[in-house]
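Note that one protein chain of the assembly has been removed; the remaining protein chains are unaltered in position.
Chains: A and B, in written order; residue numbering restarts at 1 for each.
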């Protein structure tokens, strides 16, 4: 490291690295929405480690490994004609330079494939992100459903 | 400061400090949502200075000091069975290294404790954040209600 060390103790390099890691992690959180909403298995799959887990407590299933997690996307594609995920309130905390936890809230607007009716789902994501071989990916995501509306008739008028 | 000073004038240390302060301030904005929605008085209370103010123009009251602000959380807990706050569009401007203003929009989805009906509330927050003794907290939040829907029957179906 060529960077000077400020009075606070951490080097400039370490501080820049953490800041840049935050941006990369935020891109994963956004990419989850994009991958699902655009039905893009390549984008979605690239967010996760091969040994990642995606946990959905409350009887909705726990999925271990990328292959099972890809199956979740297929299931969502089958259940919903369209989804739209908006993630906010992201807070990232570093356990060490290569591992961080995340917490974010998400509003999902989803239109049923079966009857065209719309449901609003509010959820919170509890994540573990890891950097391996220089790249950040999702090691674990636990999605806690917090509120789900009754479906209602709100068809697109476009 | 050991940091070099770039041509622009501000030192690397000052620039890193501001960037890291932005992250801490964004965590306060997210923490407001988490503290309210999870009904966590410890999380909520830790966001504010003892002499903070929480202002809600339009006849909804002005609250001075942490004790009164804690009362707002109690009132929200009483009125609403559940709330879900999504804050976006955060813009932070620094007046000096230890004081910044913030502006953010928030969509709150709230289910009435009285009748179970749901209301959508859109608000904008105008904040003042200060760093005292090395820690950022909210010195002042003014919440401007911008749009409130009629309540409607949207019970949870989970």
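Everything below uses one rule, namely that contacts are C-beta pairs under 8 Å (C-beta built on N, C-alpha and C of every residue); 3 or more make two chains touch, one makes a residue touch a chain.
Model, not experiment: these values are computed from the prediction.
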item: Residue of A:82, A:99 or A:145 touching the missing chain in the full complex; value: A:82
item: Where the unshown chain meets chain A, residue by residue; value: 1-4, 12-13, 16, 19-20, 23, 26-27, 29-31, 33-34, 37, 82, 84-88, 107, 109, 111, 118, 154-158
item: Footprint left on chain B by the chain that the document does not show; value: 4-7, 12, 15-16, 19, 22, 58, 86, 88-91, 103, 105, 107, 119-120, 122, 145-152
